[in-house]
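Some notes on the structure that comes next.
Excluded from the complex is one protein chain; the other protein chains are retained at their positions.
First chain written, first letter: the chains are A, B, C, D and E, and each begins at residue 1.
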Amino acid sequence: MEWLVALVIGVLTASGVYLTMRARTFPVVLGLTLLAYGVNVFLFAMGRLTIGHPAVIDPAAVNYSDPLPQALVLTAIVIAFGMTAFLIVLALKARSELGNDHVDGLDLAEDEVPLKKNAVTRAHEKYLKLIKKKRKE
Amino acid sequence: MLELVLPIAFTLLAVSILLCFLRLLKGPDLPDRLLALDTLYINAIALVVLFGIHLESSLFFEAALLIAVMGFVGTLALSKYLLRGDIME
Amino acid sequence: MLDWILAALVLIGASFTLIGSIGLYKLPDFYMRLHGPTKATTLGVGAILIASVLYFSFKTDATSLHETLVTVFLFITAPVSAHLMAKSALHIKVKQVERTQSDYKI
Amino acid sequence: MAKSSFSKMLPHPILSLTLWAFWLLLNNTMGAGHIVLGFFLAIIIPLFTAGFWPEKVRIKAPLTLLKFLALVLWDILVANLMVAKLVLGRNDSLKPAFFHIELDIENSLGISFLSNTISLTPGTVSCDLTADGSFLLVHALHADNISELVEHIKLRYEAPLIKVFTSC
Amino acid sequence: MTLLISNLPIVTLLPFFGAIFAARASSYNRVASAWVAAIVTLLASALLIPSSLAVFAGETVIQSWSWIPAIGLEFAFRLDGLALLFACLILGIGLLVILYARYYLAAKDSMGRFFAYLLIFMGSMLGIVLSENILQLLVFWELTSLSSFLLISYWQHRQDARDGASMALVITGGGGLALLAAVLLLGNIVGSYNLSDVLAAGELVRSDELYLPILILFLVGVFTKSAQFPFHFWLPHAMAAPTPVSAYLHSATMVKAGIFLLARFFPVFAGTPEWTWLVGGAGLITLVMGAYMALFKHDIKGLLAYSTISHLGLITLLFGFGTHLAAVAAIFHIINHATFKASLFMVAGIIDHETGSRDMRKLNGLFKYMPHTAVLAIISSAAMAGVPLLNGFLSKEMFFEQTVSAVYDAPFMIIVLILVLLAAIFAVAYSLRFIHDVFFNGDSIDLPKTPHEPPTLMRIPVDLLVLICLAVGIFPMFFVAPMLAAAVAGSLQAAPPDYSLAIWHGFNLPLVMSMVALALGVVVYMLRDRLFKWHDRRMSDLDARIIYHFIYNSITTMASAITRSFDKGSLQNAIAWIIGTAFVAGVIGFMSVASPILGPRELLPVDGVSIAAALVLIGASIMTVVFHQQRLVALVMVGVVGLIVVLLFVKFSAPDLALTQLSVEIVTIILLLLALHFLPQTSPKELGRLRISRDVIISVMSGVGVMVLSMAVMSRDFVPISDFFLANAVPGGGGTNVVNVILVDFRGTDTLGEIVVLALAGLGIYALIDGLKLYAPAHDENGLNWCEDNHPPIMQALTRLLFPLMIMVAVFIFIRGHNLPGGGFIAGLIAAVALIIQYLANGISWTAQRLRIDMHWIIGIGLLIATFTGLVSMLLGYPFMTTTYTYLTWPIVGKFEVASAFVFDLGVFLVVVGATVMILVQLGRLSDTSHKRQQHLESK
Partner (left out) sequence: MHLAAWSVFLPLIAGFIVLFAKAKGLLWQRVLNLLSVVVLVLLSIVLIIESSSGVHQVYLLGNWAAPFGIVLVLDQLSALMIAITSALALAALIYAIATNTDKQGAHFHVLFMLILFGLNGAFLTGDLFNLFVFFEVLLLASYGLLLHGGGRLRTKAGLHYVIINMVGATLFLFAVGALYGVLGTLNIADMATKVALLPEQDLGLVAAAGLLLLVVFGTKAALFPLYLWMPTAYSNTSASVAALFAIMTKVGLYAIIRVHGTVFGAEAGSLANYHMPWLLGLGMITLMLAAFGVMASRRLREQVSYLVLASIATMLIAVGLNNPLALSASFYYMIHSTLMAGGLFLLADIISRGRGTFKDRFESAYAMPGAVLIGAMFMYGAIAMTGIPPLSGFFGKILILSAALEHQWSGLVLAVILVAGFLMIITMARTGSLLFYKVLDSDETHNPPEDNDVSRESPNRISTITVIGLFALSPILVIFAQPITAFTESVAKQQFDSQGYIQSVLSKQPVKAEKE
């Protein structure tokens, strides 16, 4: 079973890392979310795996899972949530300030293929033009 | 008897979640994937309750309850997203 | 006897859950797939929950009825999700199989 | 005067009752402590959530409701077996259908109950409600005769629900 | 009397304080600054007198205080003959320069700034020569570089001044750092930074294996400061400074600081072949090259600058000989050069000041306009050329004598002799040019001003200096002998050798050399036109400055290239570095000890559901990556991953985690959906194969790394501290849910921090969204209009029904948390979700009307409750966050527990509700403001 969990941690981490290294904010947020899942499971697993022994004191129980990593993971989950929330809002702020959702503020990076323009992107462009015009005024 | 049936039940559920996952992969449209996710949530309830029976422990009941209470919120939000884009207005 | 009932319930529950997923997997269009989970799973989960009620009520000295709440919630929420998923699928014009009879055109 | 302060204290008595029961179920106990605690919560929580229930819920015929629920439970059982058969069988023989049901029920909670019921029972899923609330769009997994199906739904589910819920 | 035991530091620091006054004084009166400077100089000189008497009596005055004992830095001063000689030059010439500058500076020049800088320089220079501690010496050393920078760039609007200043700073500042290294290493060998100790440890230093590196570093410091080849080129560019500065810093004092060090450390370093070759070699080259270059400069200050370089080379060469007699000659020449060169610079300044030009091709026949100045110039130049009866002649004779005696010792030194003679010839030639080309040689061409004599007071400093040249030249025994003897004794740290200061030593080889030099010098000057042409054709490109600029630019370019190639401003790059480094660090750490990967712990068996769930998780995780360009799909995949993680927590006995993960998961999906509305729905496709492969490699490596790490740990046994928690949760914490007891009791501070994080996220997001306006699409990607039905009634009705039930569940989860899975955090999330569903189903305004609570308050009150629960225990004499609990028995209700941790958990609950709702609702409102803005824009 440990191998399975280790594999899960590994895959979550690898996927998370890959997405975190993407150029657009939203995938990065997803990547960090996966990474957080990965590290939470890791941290949890550091108390070793136990089946059927929750750390709730019970006179009948013979042993318990390690409660400490669980408490740590709980804290870590909350913190990761706070951070993710902040980041996603920051991503919106960045889109507003930079005009795009590239992490470096580029409209189109060198190695990206421009998206086909659709109704929304066209409307967005129009909107940006309007704002520019207004700023000039 | 129960001891005999439980492994079978678990196996059925295992197949069930794999089928949901296959639908999740195939799509083809977003509502399909959404439905797969929703079904996974419900499968999870079954799994958790069954697991509780298996372990003779009621400590997992709240997990099942919460999945029932909150699991649908994700589906709700995603559907609303498709409908309105803006889920909170 | 209880053991047999429990076993049956558990087996029924698991089977119907599986059937729901089979429906999800193999039915030809989205609207049809919707039927699998919304129904099959309710009974599937329901049966297992009843098994749990019986199990904990009889195995331990206290009656355990709180599982019914799961069903209550599920009966409220599952159809709402289905309704909204269907509504959104209709909205974005997800295809239906040709043979669908309809007084309504997407 | 006394009545109004009572209704302020207990804006939704049925709800409070439900919540009390709910609490005891949640805790899986009939212990004295929880009966007291549940009682207080059953009073306090509706006060807090009162604003979210704009219209008063009145259940005219509680017995009808109970009968209705039993009926639905039975139908769900049947529906499951039926759908199981349809699902496991050859799917290309299925005759899916979209159809509208003209609603006579006006209470929104009633409509919702109806919609849920439809979704939970034989081979139908409620898909949309028209903006004015007068038609419900339903999808059937397999419908040989649509108008029969509509009639069935209206009679079996809508009629008792109309009895139970009165609209304000 | 305290004055007497601390007069040296006062002398040194006085000019620094004077600088402040000088800077301030100019705002009252233009000339006041000059007065301050002069008074400070006089005062310092007066303060020096008592100690000077002791020095002449053969003593070395040392005054020292402890400063940073850890490294042997003392606040220590020393006055011996050498220091006194230099102090006299600094103060004496300083005073004359101050007087001169007062007239030299134009009306628009800031007097205050000038004299302040000058005083800072003076103090720094005094600090160098008076320091007993060589670390402290270094402090002043760098200060002279700095003040020189300020003085050269005094006319800051001029490009040449700025360039010259920065070049001087680069060279001398860099040299200073080399010197610092030398001093540190030297101190390390000697075990002390005090000169007395260092000077006594010459033997030790010279035999140390680091002697050569130290010597080289030391000489880099010396040569840069004293403009020795190959570092000489900054000095001519420093001539952009006002002429008083050139006279003071760049001929009389600062450039002598390097020479001073040669004299100072003579007993430590000198006497080895390395010393002779390095010091002598550099001196010789500098001597010859400077003399040659001087002749070809058309700018009179340029001529003087190269002449200075040459004379400094001469002095360096003398020290390079390494003999005591040569050192005497060197020190003597220091005095002489300071006097005649300072006066020459002042003359150059007068010419510039009165004619508006320094170009010898324009300046001609000035004798008839300024005869007095001309006479002064002629005398000084003669001294520079080494004409008898002037001071320059005496030291030059001594110099020739030393060279000749060196030839006796080593015949190949004849080359040196020839080169020295060549330099002397050129010295005569350029001296002659300075006189003839400026004061005679026909009439001036296109001068900006009509020349005339300068103001008398401006000329007086020159008069005095020329007088000294004559006095020393004619009566050396009377005017200079005692000073010289004391200085030599100070430098050599030994009795001075026998030498004679007589004007006439008989008809010997040095005299012949002098005569030859004078004669051939005249000849060379006569041939100047041809020489200039030849020089312009062949030699004018030879300029060390070009190499300097090449090196400087190369370093700058390289710095930019390196910086830009590493710091590309690319986030992806930065993350790749961090993760890559983490991987490498982990691997290296693991490999550094020969530990096996797996331990002996028994593993759990695998079951089918686990495999299936793991497959789903892995598949969904990979699909998130595959579908990341279709964002909504990827989001659904993340949802699946989250769900399986919940199941994983259930499976492995962590119900609290399962509940938490589930609630957070739901809130996260809503959060991301709210945001996704304002973002593009798809990402552009990436083409960069290289980058993608790099990223794949990094991700796979980190995945494998983490997997191995977790497996390595999980397969080992360990003894955690958790048994304590299990044992004490009930008796100590009053709860059976150990995880919750840890959270609210054992490690309550973590939880406090955690809710602060959440509160901060809420507040931070509030601040971010404040005023944020985005583009809210009016239809979806495919151009499909949004569904008209913004609040589907069925959803509305049923979610309202759910609301009280969910609140009940939240209360339930909250209350039981201490004993069973649950707690304030999960309960808070459930309550928040309950509220958020209302917002989703019924809209913001509808819900907000019914929920008139500012979430700021909820957060604040939550924090308050949590913190004050902790503080209450402090009132009772226990540490912060100490909890307590008790059991009460009430009628009907029965026995129940009351725990302070419960109150703390209530705080947690409130913060979670407040922050979560605030975050999501803030985001939700965004569309409203954005829509309004769009309408506003479009209506225009």
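FYI, a contact is a pair of C-beta atoms (placed from the backbone, for glycine too) under 8 Å apart; a residue touches a chain by one contact, two chains touch by 3 or more.
Quantities reported herein were computed from a predicted structural model and do not represent experimental measurements.
Colleague: The chain left out touches which of the shown chains?
Modeller: Output: missing chain touches A, E.
Colleague: Write down which of E:445, E:477, E:519 or E:578 is the residue touching the left-out chain.
Modeller: E:578
Colleague: Just one of E:725, E:775 or E:839 touches the chain that is missing; which is it?
Modeller: E:725
Colleague: Going by the contact rule already stated, which one of E:5, E:31, E:68 or E:512 would touch the omitted chain in the full complex?
Modeller: If we include the chain that is not displayed, E:68 is the one touching it.
Colleague: So one chain is hidden, and I want to know which residue out of E:76, E:180 or E:903 touches that hidden chain in the complete assembly.
Modeller: E:180
Colleague: Footprint of the hidden chain on chain A, which residues?
Modeller: 16, 20, 25, 28, 32, 35-36, 38-40, 42-43, 45-48, 68-69, 72, 75-76, 79-80, 82-83, 86-87, 90-91, 93-94, 97-98, 103-105
Colleague: Quickly run down the residues of chain E that touch the omitted chain.
Modeller: Contact residues on chain E toward the absent chain are 66-73, 135, 138-143, 146, 149, 153, 156-157, 159, 162, 165-166, 169-170, 173-174, 177-178, 180-181, 184-185, 187-188, 555-556, 558-560, 562-564, 566-567, 569, 571, 573-575, 577-579, 581-582, 585-596, 599, 706, 709, 712-714, 716, 718-722, 724-725, 728, 732, 745-750, 752-754, 756-757, 759-761, 763-764, 766-768, 770-771, 856-857, 859-860, 863-864, 867, 870-871, 873-874, 877-883.
One rule holds for everything that comes next: only the chains that are shown with their structure count from here on.
Colleague: Chain with the smallest distance from its CA centroid to the overall CA centroid?
Modeller: A
Colleague: Have a look at B-C versus C-D and report the one with more C-beta pairs in contact.
Modeller: It is B-C, judged by the count of C-beta pairs in contact.
Colleague: Let me have the rounded angstrom distance from the C-alpha centre of chain B over to the C-alpha centre of chain E, please.
Modeller: 60
Colleague: Could you say which residues in chain D touch two or more other chains, in rising order?
Modeller: Each of 22, 26-28, 112, 115-116, 126 in chain D touches at least two other chains.
Colleague: Pull out every residue in chain E that's touching 2 or more other chains.
Modeller: Counting only residues that touch two or more other chains, chain E contributes 607, 611, 635, 651, 655, 676, 777, 780, 782, 787, 789, 792, 794-795, 798, 801-802, 805, 809, 820-821, 923.
Colleague: For the complex, give me every residue of chain D touching chain E.
Modeller: 15, 19, 22-23, 26-27, 31-33, 36-37, 41, 45-46, 48-49, 51-53, 108-109, 111-112, 115-116, 126, 129, 131, 133
Colleague: Which residues of chain E touch chain B in their complex?
Modeller: For chain E paired with chain B, touching residues are 607-609, 611-613, 615-616, 619-620, 623, 632-633, 635-637, 639-640, 643, 646-647, 650-651, 655, 658-659, 662-663, 665-666, 669-670, 673-674, 676-677, 776-777, 780, 786-787, 789-790, 792, 795, 802, 805-806, 809, 813, 820-822, 830, 833, 836-837, 839-841, 843-844, 920-921, 923-924, 927-928.
Colleague: Using the touch definition from the top, list the residues of chain B that touch chain E in their complex.
Modeller: 7, 10-11, 13-15, 17-18, 20-21, 24-25, 27, 30, 33-34, 37, 40-41, 44, 47-48, 51, 59-60, 62-63, 65-67, 69-71, 73-74, 76-78, 80-89
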